[in-house]
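Note that this is a trimmed complex: some chains were dropped, and none of the rest were shifted.
Letters are used for the chains, namely A and B, taken in the order the chains are written, and counting of residues starts over at 1 for each.
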Amino acid sequence: MIKAGIVGGTGYTGVELLRILLVHPQVQVSVVTSRSDAGQRVDHIYPSLRGYTEVVFTSPDVQQLSTCDVVFFATPNGTAMTMAADLLKNGVKVIDLSADFRIKDVQEWQKWYGMEHASPELIASAVYGLPEINREQIKQASLIACPGCYPTAVQLGFLPLLENAAVDSSQLIADVKSGVSGAGRKAELASLMSEAGESFKAYAVAGHRHLPEIRQGLANIVGQPVGLTFVPHLTPMIRGIHATLYARLSKSIDLQSLYQQRYQHEAFVDVLPAGSHADTRNVRGSNRCQIAVHQPQGGDTVVILSVIDNLVKGASGQAVQAMNLLFDLPETVGLQQVALYP
Amino acid sequence: MIKAGIVGGTGYTGVELLRILLVHPQVQVSVVTSRSDAGQRVDHIYPSLRGYTEVVFTSPDVQQLSTCDVVFFATPNGTAMTMAADLLKNGVKVIDLSADFRIKDVQEWQKWYGMEHASPELIASAVYGLPEINREQIKQASLIACPGCYPTAVQLGFLPLLENAAVDSSQLIADVKSGVSGAGRKAELASLMSEAGESFKAYAVAGHRHLPEIRQGLANIVGQPVGLTFVPHLTPMIRGIHATLYARLSKSIDLQSLYQQRYQHEAFVDVLPAGSHADTRNVRGSNRCQIAVHQPQGGDTVVILSVIDNLVKGASGQAVQAMNLLFDLPETVGLQQVALYP
């Protein structure tokens, strides 16, 4: 059994890790930290977990966490970077769901995240945890930087086009819609049901923190910088991300085959039949990305529809997928739950 | 492996059976019928099931279904009663999620369901599939009549009070609220999101079909007829039932202990700590009933809060729980998924 710890167990990615790991056949969750709820039973705060665990929240402590084989950080940005070095020194694998180690350019990171990086020396060795791109590196990694939710949906959607230089990479558009759980479990006015319910809006059009991450990922695929317009939106549902991606074709190609071939061996990327539309409900609670490929009216604009559950393939499920790789388990173990439809 | 068939695979209880059974370690789903979708792959209609099954919908056929060990009826009322006898003759276990075999008094059934019963001779041998009451009979049964969603939440909520004659059983009130999936996957105006969304209403106050079923169940516990006012409501969410039950205490008793003791060995009934409120999100997608017990201001009115997911413990999960008992499997196998929160 893998002994796992979770730092920051009271956010949505934390409780989602618990939902997955508590029934994962190879994992024992032994430490769950929360400064605010230390001393309380985890299942007291989350009655959905009653009967699955008797763990009590503790304050984060490197020594205690070092009894684990792997520690997940489900914390706000800025926490993992202060603790990762010590854990790594103690031989613990670190899987960070926050943004601390995602951006290779530390100046860029500091600009977008508005703080000084506490462990810039670790950034180079951190492996970006998108298995569909980085599977082999993940297996060898000690420190994994899990992709953000928007970046996962957008990168998986653009990947086959960019790998094959099939589109003009200087004019990419990602119009992406997220459910409200993406804003986290924080008491903020804008996330109230009375504010976010029954309404739809774009936000952060001037620049969202996931923009540099997506740009970096796409540039890595292409081998040079890309031109990307990224507009995130808030949609009145709890879980789900739907990316609608636009690009201009630069050569004639069978798009459906391109996508099917690229992802034929991927357990968690499902290319829908030609003519389909992807629907977030069909991946709700599952670790899947479903993708549909369109070329409206046979024109030169490609439209890719890419959906994930932001808390699973966009966060905690993907983190467990990386953990499976790291510990040489079958990649799908603990992640085979069917989506909750309806 | 148990070979299972599903008649009526295109309703919500049908697809929910598939969600559970396709990852059940002891079951192989070999036949799924649907008159309207015969010839189509199941995962074409339900993209959430892609990768989990290659079964094609067929028209219901007794011979084909008789190759199964067990057949689930996830059909509208009036179908199971026409096929059950033949299947039973062929040695197939039948688990009916519709109402055909729930009511022992065939006249009463015919009055509420507005049709003649096609197999009245089978009613007596049908076992009401509520394991918390009928566990031993279920193990021996050939034909199981799964309880309705409202009846499950209400009976589990009242059970300890009535078994202990702790309340006046002539004045029971069940004010119950259901998510819209309870209305089924039928194209009806009242179930449109524009109609049912952002609105709340009671319906069928004059008399709902689940009333005689609940009355029969409660009377069986008490040993005599009960007086029950049952008001169902539609609440703007997809899954979940919340029963708020009112009764007048007829003796002094420690209610919290009463409930905890009654359900201490039940895997799927969870009595919350004193002072708690049950929340449907904490059982969404799980086979659990969570119950909270209150005695407001120490008065003589007991208030019981009982929540389930109408499609799981209120239908398909409960049916699989019965199947587990029937085939001598651990009762919880295939049903241990944690609720999907948030």
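Rule of thumb we're sticking to: a residue touches a chain if its C-beta (ideal position, glycine included) is under 8 Å from a C-beta of that chain, and two chains touch if they have at least 3 such contacts.
Since the structure is predicted, the reported quantities are computational estimates derived from the model, not experimental observations.
Participant: In total, how many copies belong to the whole complex of which 2 are placed?
Facilitator: In total, this homomeric complex is built from 4 copies.
In this text, only the chains that are shown with their structure count from here on.
Participant: Rounded to the nearest 5 degrees, what is the angle of the rotation that puts chain A onto chain B, matching CA atoms?
Facilitator: It is a rotation of 180 degrees, to the nearest 5.
Participant: For chain A and chain B, let me know how many angstrom lie between their CA-based centres, rounded off.
Facilitator: 36
Participant: Within the complex, which stretch of chain A touches chain B?
Facilitator: 12, 15, 18-19, 22-23, 44, 46-52, 181, 185, 198, 238-239, 270, 272-273, 276, 279, 281-286, 290, 311, 336-342
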